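Omission of a single protein chain aside, the complex is shown with its protein chains in their original locations.
For reference, chains read A, B, C and D in written order, and residue numbers begin at 1 within each chain.
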Amino acid sequence: MITPVHYMLLSAALFIIGVVGVMVRKNIIIIFMSIELILNAVNINLVAFSAQLQNGIGQVFAIFVIAVAAAEAAVGLGIILAFYRNKETINIDEMNLMRS
Amino acid sequence: METQTVHHGAMFDTNELVINMGPQHPSTHGVLRVVLRLDGEKVVDCDVVIGYLHRGIEKLSENRNWTQIVLLTDRMDYVAAATSNVGYCETVEKLLQLEVPRRARYVRTILCELQRIASHCLWVGTHAMDIGAMTVFLYAFRERELILDLFEEFCGARLTYNSMRIGGLPLDVPPGWAKKVLEFCTIMEAKVGEYEELLTHNRIWLERTKGIGIISGPEATGLGLCGPALRGSGVARDVRKDEPYAAYDEVQFDVVIGTNGDTYDRYLVRMEEFRQSLRIIRQATEGIPEGPIVGKVPRLIKPAAGETYHAIESPKGELGYFIVSDGKSTNPYRFRVRPPSFCNLQGLRRLVRGHLVADVVALIGSIDIVLGEVDR
Amino acid sequence: MGVDDRKPPETPPTAAADKPSSQAPAEPLKGEVSRTDAPGAGASAAPPGAPRTEPPAPKPANIEAAVTATVSETSSATGQPTAPADPAVRAAAPAPKASGAEAAAPTAAAKAAPPAKPAPPKPPAGGAEAHVPKAAPPTGPPDPPPPADKTPPAFITTLQTAVPGGVAALSFWVGDWTIIVPVAQLLDVARRLRDAPDAAFDYLSDLTATDWPPRTEGRFDVLYMLYSTRHRHRVRLKVKVAEHQPIPSVTGVWAAANWLEREVYDMFGVNFTGHPDRRRILMPEDWQGFPERKDYPLEGPGELLMENPLDWLKLRQAREEAEIE
Amino acid sequence: MIDQVLIPLLKIVIVLNATLVAVTYMVLLERKVIAWAQSRLGPMRVGPYGVLQPIADAIKLMIKEDITPVRADKWVFTAAPIISMVPALIVYAVIPFGPTVSLFGRKVSLYITDINVGLLYIVSVASVGVYGIILAGYSSNSKYPLLASLRASAQLISYEVAVTLTLVSVILMAGSLSMVEIVNAQYNQHVWFVFAQPFAFVLVLIGGLAETNRAPFDLPEAEQELTGGFHTEYSGMRFALFFLAEYANMIVVSSVVTTLFLGGWLPPFPNVGALHLLYYVPSWTWFLIKSFLFLYLFIWIRATLPRYRYDQLMRLGWKVLIPLAILNLVVTGIVKVMLM
Partner (left out) sequence: MAQAIAFYFIAACILGFAVLVVTTRDTVHSVLFLVLDFLFVAALYVLLGAQFLAAIQVLVYAGGIVVLYLFVVMLVNLKRPPEAHEDPHRRTKLGFGLAAAVLLELGAIAVYGSVNPAAPMPATPAIPVSGNTEQVGWLLYTSYLIPFEIASMLLLVAMIGAIVLAKREL
């Protein structure tokens, strides 16, 4: 029998993978993708609870999360493109313009 | 196709993408190579590379005797070979100061205009095909076939005719040929309307051709564009009218000019030229005089030392021959062709700048080149 | 001698040139075309560059001789022997092989040569006057002056006053007017003809050249066929230039001249200066020699390659080895 | 057991095979129809009137050398045709070819499944198909395919927006996302939606042309511009997969349009008693006839029209189709509320 705990564990594991990706990789596109993984982990959690609680609220929130993810991806990738055009790099460690 | 070693990704950063269009490309009409520098899909600059079909016809001609050269001229504009023949023969006749019988001049006119229609058929087909309308291609080739049949009946060949002799014609027109030509005119008139129905008012066609590759009249003149490419820009320059040869001074026709100098105008000019050509053919065929077909040609053709330039209006534009005779040998000392396609192709670089890749194709189509003539 | 690192199409001439050079009397050339001796054989009066039309000429010798006739601009440095076999073929020295110039990339040499080497002072062309005039290859078109009853068009007379010295001579033949223009006045004349309202030659129909090798003082006739779309008249300009003599490009006057001048440069090696994009146009970029010169063999060097593919392979191999080093 | 496993499996097998055969014969149909339009004969050699041509083509493509460019990304290069083929096929799971009929004493529905988000399923699965084209262009490591794939991805995404927005107004009319329910709604409302939503019909048709990369929107494979488009470097069976995917998508689009706008399996004038006779014709024939009309239209358009340019295509998508779709949606919504 699959309980919400299973989903939670799956979600947590996905979350961890996402966090590790954000922390470890230098390629900013992969970092963005890791963030997407994190958001998905959250969504899994929300949908799992929605199913457990027999109401749609969790799914509604999942939809909001997807909307936010779409916005984030659009703006984030726009920034990457703009940055790449000027600096010819997508290495996050070289993105230190704001550092004095 | 892929000769640049630049990694394909390196393009979309701040730099430009260098892309080779041709020499093996479906829409460069032969072995033309256009090296495009693109910014996204926008053409920043281009370099037109030619010479892949260079056979040295000029050099070869300097080593053939005067009559043999007719055969070589077939191989230049192989879409309108008879026109090249006529141009060459007229130049030598000018050098020889030879009078050509009227009948021969009339037949030459008919042949030239048939060739113009054949060439324009091929042009409208390929041009429309380049822009994506493939049916016109098949339609135009259907009619071109009729012209080739007429030529086959006249001289036995369908592509490289070798159909002229210095001083006149190699042989008279076969009996009943004139009637067939007139029948063809009737058919063709309807078919031109058919092409126009498919294209002229088609919205997509308009969007693809209007405002593409605009060139003003003075600029086109300066660039040496010729033929419909020049007339599309509103310059009424037609060798047939300005420096009449063959029987063009005895027939009525209009010089068609455009107004905007864009691809659409060049298209319209050629479409109208179909009709004008048919008009000329009608008049010439109906008024074809009786008489000899060859003038008083010396047995050994050996023009006096001297040089001359003579131009005729080929379907692509001003086809000029510059021939030097040293007065001693039986071959020209210098044989030079002024190929209209070559001069028109020179304008391509000016035309494509700032347009998109898809327009390059449309523009190559709109200047109507034959690589056999460009490279010679 | 080592095979130099030329491109394949050029290699056979160098290889073939060895043989005649070993037996032929060496005659130093000075970057100029000079005539070989053996005038008697020239009686066939074939135009140069057309050895094929002479049936009696022994074929192999003919080919070799023809091959040696590859034109080079750098010939003045090397005492390269010419081929004596065929009198119709004057051989300028092929690109340096035995000399120290071996290391230099021939393509670069070919490219750099025309502008870098202005025509050296001409030696008295010994061969030219030694010839029987009848046997001599033509030295140029007669350029007959206009007959007395022909008055030149108005724009020519105004041109004569507007550009002093611009009209060196005037010619009329089978209905064509030709103005012979000195090189120095070319641009002035061109501008004047384009801009003057009575001339208005806004259209450059054609631009080409003719090679008259015997003429040392101005080997090439560069011809400008002009047309006016306004007055619908024509005129022809003729400029005589020597082999390396710079001639100003008229691209600034007529944009159409761009490719036409490129072609003339490609085919004749006429030294246009001020051209925005002077490259070869029809021939490959690394081609040696100028195909439409009269002393360039009709077969070109290229066809010889085909006769023995093994030679070609060997040469290519040698070149690749040289490149590796 | 039979109802649960055997019949669905059987249906899947039948639909898949029928689709593949239909797709191969689509190619023949296209060649024939275009040939007729161009006063030619088309394929005539293989079999009478060339009817066996697709089989010959298939054999030829199968035994052709399968070339992978040296510098291509091998895995992606192999996966790309599959990625474009699979969505085109699994979409058929929800297309209702007919209602539930009784066959050999059993109730059998003439569709594989009817899920409550059927239309959304089609749209979302179709949106995955774009990966095939993008990846093909990317992995070929060649410039023309890359340009084509960039074009394709931009084009498909833009038109997907327009089409999906338009579909919403149809959903609004039907009140359901299920394909079967949409057909039933047309029966219950006594009107084919093509008459209720003529704008939406035209928009979906245009968008469908664009989404299947058909003329005049066949930019990603515009051979006159980009040699072969995204499949320039493909040969043999992998090329065939792209080809099949394109035609399968065409059939999908015509099926969807048929279902949404032309009443799916319903005969003409389903509610007119006098024409009840038409119900004796098997329902799936109506479906096939209607779809065929659209396929014919697609081919006809291809034979007639020139090709749009990339920027004009995008302009059409964003500046014409999407605003019209939104307008249509708003109007539909207002009318619907007013009628309630």
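Basically, a contact is a pair of C-beta atoms (placed from the backbone, for glycine too) under 8 Å apart; a residue touches a chain by one contact, two chains touch by 3 or more.
These figures come from a predicted structure and were not determined experimentally.
> Among D:Thr68, D:Ser124 or D:Gln312, which one touches the chain that has been omitted from the display?
Within the whole complex, the residue contacting the unshown chain is D:Ser124.
> For chain D, which residues reach the chain that was dropped from this view?
73, 75-76, 79, 115-117, 120-121, 123-125, 127-128, 130-131, 134-135, 138, 146, 149-150, 153-154, 157, 160, 164, 177
> What does the interface between chain A and the hidden chain look like in terms of residue numbers?
1-2, 5-10, 12-30, 32-34, 36-37, 40, 43-44, 47-48, 50-57, 59-60, 62-64, 66-75, 77-82, 84-85, 88-94
The rule we apply is simple: only the chains that are shown with their structure count from here on.
> Could you see whether B-C or B-D has the larger number of C-beta contact pairs?
Result of the comparison of B-C and B-D: B-C.
> By CA centroid distance, what chain is farthest from chain B?
Most remote chain from chain B, centroid-wise, comes out as A.
> What whole-Å value do you get for the distance between chain B and chain C if each is reduced to the mean of its CA atoms?
It comes to 29 Å between the two C-alpha centres.
> For the complex, give me every residue of chain D touching chain B.
My answer: residues 34, 37-40, 141-144, 146-147, 151, 215-216, 218-219, 222-227, 303-312.
> Taking the touch rule as given, give the residues of chain B at its contact with chain C in the complex, in rising order.
Contact set of chain B toward chain C: 50-51, 54, 56, 58-60, 62-63, 94-95, 97, 218-219, 221-224, 235-237, 242-243, 305-309, 311, 318, 320, 322, 324, 326-329, 331, 333-334, 336, 338, 342-343, 345-346, 350, 375-376.
> Across the complex, what residues on chain C touch chain B?
Against chain B, the touching part of chain C is residues 45-47, 49-50, 52-53, 137-138, 141-142, 144, 173-176, 178, 202-206, 208, 210-211, 223, 225, 229, 232, 234, 236, 254-260, 263, 267, 280-284, 291-292, 296, 298, 300.
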